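Structure first, commentary second.
As you look at this complex, bear in mind that one protein chain is not there, while each of the others sits in place.
And then chain A:
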Amino acid sequence: MKLGSKHTTLLVLAVIIIVAPFFFPSSYYFRVGSLIFINGLAVTGIVILTGYAGQVSLGHAGFAGIGAYACALAPVYLGVHPGLALIIGALLSGAIAFLVGRPILRLKGYYLGVASLGFGILVAMLLTNEAQITGGPDGIRVADLGIRGLLREMGFRVKGSELWYVLTGICLLIGAWLALNLHDSPTGRALRALHGSEVAARTVGVDVARLKLQAFVISAVFASVSGSLLALQNRFITPEVAGFLHSVEMVTMAVLGGVGSVLGAIFGAAILTTLPQVLTVFAEYEYAVLGLVMMLVMIFLRDGLLPSLAKLIKGREQ
């Protein structure tokens, strides 16, 4: 499950983020890159919740929706800077995750999956139906973060997609660093113990309910920030960001790449973000291909793409 130490993972990520642009023929690739990083950030949260603590959430897009709409609405109604709105959104998501998670996480099994599913759908419905505030299903414009303007005043002219490549890349690195730190901390060990066996963890004195809640809240904040970044980059957001499909997409990315490893999950996000771009020629078969890839990975590479491949290569070396 482990792909070398914390620092190798961060180093690999940083090198990829820095070196990749040298191979980009146009700024369209920066756009795809930043989408990968945004999805990667959300998926890193899933790694903490599902990979470390072993809990499944099918409603994380709900938190992405809260983060996204915080950036759209807070500058309009509260007059705050969009950057601050991102933090407000993250705090709000954390608080809601705490309130929602508290009763649910005392239950065992698939209750969290089902309850979070309901939560995600509720958020999406709220965003769709409260049209006088949220703009309804047609979406809403998001204020400019102002960094490009600031850079221009300082004499630097950068393209929007390039700037966002850098910003989201930095956010992803910070997110990965936090997740990896958590992995090796006492909390992280307790979470993994909980993943292995809830009963055993409780026996050795782990406060199971509290830890699950912690993991849920942290991953909700990750999802929220990813939603905010998406909204700020696109300068426009629709309720689809909170939709059920987006929740499933997050879990799929994590599971495909390897939900136990941060690097693996980000790799999964990269594949599922680029796949629709690669498959434009046979767009009609996109979902068929996706389904096939998922099934093959589940059957042959159970730890997820990256960890399984790493294991395979290691095995051959020996």
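Heads up, the rule we're going with is that a residue touches a chain if its C-beta (ideal position, glycine included) is under 8 Å from a C-beta of that chain, and two chains touch if they have at least 3 such contacts; residues count from 1.
Note that in this section contacts and distances are computed from a predicted model.
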Request  = Choose one: "Cytochrome C assembly protein", "Acyl carrier protein", "ATP synthase subunit a" or "Branched-chain amino acid transport system substrate-binding protein". The correct choice is the protein name in UniProt for the chain not shown.
outcome  = "Branched-chain amino acid transport system substrate-binding protein"
Query = Which one, A:Thr9, A:Ser116, A:Thr238 or A:Thr252, makes contact with the chain that was left out?
reply = A:Thr238
Request  = Would you mind spotting which of A:Thr8, A:Asn129, A:Ser185 or A:Thr203 touches the chain that isn't drawn?
outcome  = A:Asn129
Note = Even though one chain is not shown, chain A touches it at residues 25-29, 31-32, 35, 128-129, 131, 136-139, 141, 160-161, 230, 234-238, 240-241, 270-271, 274-278, 280-281, 283-284, 286, 293, 296-297, 300-301, 305, 308-309, 312
